[in-house]
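The complex is shown incomplete by one protein chain, all other protein chains being positioned as in the whole.
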Amino acid sequence: MSLLEVENLRTHFISRDIDNQIRVAEALNDVSFTLEAGKVLGFVGETGAGKSLTAQSICGLLRPPAKVICGRVTFDGHDLTAMPADDLNALRGAEIAMVVQNPRTSLDPLTRIVDQLVRIHQAHAGGPLAASRTRAMEMMEAVGIPDPKNRANAWPHELSGGMAQRVLIAMALMNNPKLLIADEPTTGLDVTVQAQILDLLKHLTERFGMAMIIITHDLGIVAHYSDEIAVMFAGTIVEAGPVSEVFEAPGHPYTRSLIAATPERLKVGGGAKLGGQPPDLYNLPSGCALRTRCVFASDVCATPPPRTRVGPDHDVNCHFAGDLPS
Amino acid sequence: MAIPLLVGIVFVTFMLVRVGGLDPVGRLAGPTATAEEFEMIRAELGLDEPLWKQFAIYGGNVVRGDLGESWLSNRPVLTDLKERAFISIELLFWGVGIGTLIGVPIGLRAAFRPNGRFDQISRVLSLLGFSIPTYWLGLVMLFVFFYLLQWAPPGIGRISLMVSPPDHITGSYLIDGLLTARWGAVQSAAAHLVLPVICLAIVSAAPIIKQTRAIALEVLSSDAARYARASGLPPKTVRRLVLRNSATPVVTFVGTEITGLVGTMSLIEYVFAWGGLGQYGLNAIVRGDFTAVQGYVLTLALFSVIVFLIVDIIVNLIEPRSELT
Partner (left out) sequence: MAETVGDEFKRDRAAARPFSLKNRFIGIARVSPTLASGVIIILAFGFMAVFAHWLMPHDPVSAYPERVLKPPSAEHWFGTDGNGMDVFSRVIYGAKFGFGIAIPAVILAVAIGVPVGLVAGYRGGLLDEVLMRFFDGLRVFPSIILALAVVAATGQSLLNVVLVLGFLDSPVFARVVRSEVLSLRSSVFVESAKAAGNPTWRILFIHLLPNAIQGATAQAAVRAAWAVRISATLAFLGVGIQAPTPEWGAMIRQGAEFMVTGQWWVGIFPGIALIFLVFGLNLFGDGLQDLMDPRRRAVN
């Protein structure tokens, strides 16, 4: 059994406009993927594609008007969509931990670092305070915070972005999670620090046997750090598969365009860059959402693209999957 | 920061008072005065000097603690102000204190369930509080509690005419009465305080509710609170985090609110014939007693500087980010 199984997840923003009409932003549509224990899955896609929303839907962190319309999320045998809010809360930060984009502002500005680490441990694991403190020190070591004894008493505002991100990672590790979701963990950081943090994350997943979902809009990061890749566009996963497979033979025009736009030009050519705006979620075109931007589009694209298997564990949502000119 | 602000304010009011129409000469001289008499009064008041010199003289006097003489009371303005300051601060203290004690918890509770029933009701009530004219509220209270129910004393002054005020120590009859063990005076002073304090509390609670709610909502949607929720901290812990992070902006707001409420307080003093600084100021402005107006304005500015200072100290105690701790 997989650690995480997401099936047909649909998250919509359902709201009333000022003309008394109900409007639906179809932000996630039939998102499905699985993640095995200990593996790293990379989520890529342009801003607004729904990557963060997928993570929030999984963890039950949606706020109105966002709502899971249908679908199922199975984590470690439990159905998260059917779980009572309290149980889900107990799961978050313990079994499923998160690392986010703005580490400096995400720490509680009025609590010392060590106390924040202890707090999260106490909230989930409980036990004697001294044990939590010891664990906090260990985790600060593990994430490579120099001089943890002293740093422990620092305030969040005294940390650099990279250091704050290390603290956040330490917090995520406190309760030994099975799954770590890292949502653009390096976006706000200096370029030199980015690689350090990513290396650290990769190293930690191996050391602690965690699975990780790493969300990014940088294809290079996925290529480098993950085992599997899921390419998102307008709330759907348009292509998914093992990293080597997908980069070897990208089957979706969108994936190709992403690869083409990556500076390092990872091997495969043939993808033209796709211009244009992301589609209006309130008014998604029928069929393939990429239709208006895709150079290969034809009439058939007005019908929903089928999910086609093009290689081992390699799926593509496209009418032309497998027979695009290369 | 505070000193240039004070100097600037003194200068602006000085100019406003001189250049504007608050001219006491006409009133002092009376309708039948001749041109010579006018000149004499002008010279006596120092109004025949050039403006810059007048300001220099005034500024020098202020530094020496001489705020001039009020023509309404024929006494040094400083004496008038000193006598009244504590009377007003007492009213402000109780009113704003109770207003804060009511407003902050309501605002917080509303923010924790935005758009819930409690939030809707408290919102309408706070908007209503914004809309009630202070003086009208005072009058209605007098009508209901003094005239109809006869629970409250009449709205004239701070103590019953039948009770002799306690010896002057602080200026507050309540405190002076307690200090000199004059229980009758204490009781009467407390009874006179009730209505004006309730008025001020109602009027000051409204913006505090609204602002506290807005602040807490913002903290609730901050990265820190969202991350706390994402890490599965229990709701109680998240709430604590939000409360603590709201403290600084709320304290700062209440500070600015206090200085703004001096206007409201003045109106309450006017309705209840309180005889404090606020009433003194209103009177001076309406009657054109310009030395008194200047002294009053200076006092207000000084008062806000002190309030901001206190706010700074409190914020420094809460915030690890400040340099002082």
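Read from first to last, the chains carry the letters A and B; within each, the first residue is number 1.
Throughout what follows, a contact is a pair of C-beta atoms (placed from the backbone, for glycine too) under 8 Å apart; a residue touches a chain by one contact, two chains touch by 3 or more.
Everything quoted here is computed from the prediction, not taken from an experiment.
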item: Left-out chain, listing which of the shown chains it touches; value: A, B
item: Contacting the left-out chain in the complete assembly, out of A:69, A:90 or A:154; value: A:69
item: Residue in contact with the excluded chain [from B:91, B:159 or B:271]; value: B:271
item: Among B:84, B:123 or B:226, the residue in touch with the chain that has been omitted; value: B:123
item: Residues of chain A (touch criterion as defined above) contacting the omitted chain; value: 10, 12-24, 26, 63-65, 67, 69-70, 282
item: Interface with the undisplayed chain - residues on chain B; value: 5, 8-9, 12-13, 16-17, 20-22, 114-115, 123-124, 127-128, 130-133, 135-136, 139-140, 142-143, 146-147, 154-155, 210, 256, 259-264, 266-267, 270-271, 281-282, 285-286, 288, 293, 297, 300-301, 304
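Note that in this section only the chains that are shown with their structure count from here on.
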item: Chain A contact footprint on chain B (complex, rising order); value: 222-224, 226-235, 237, 241, 244-245, 318-321
item: List of chain A residues in touch with chain B within their complex; value: 59, 61, 89-94, 97-98, 100, 102, 105-111, 119-120, 123-124, 155, 157, 168, 171-172
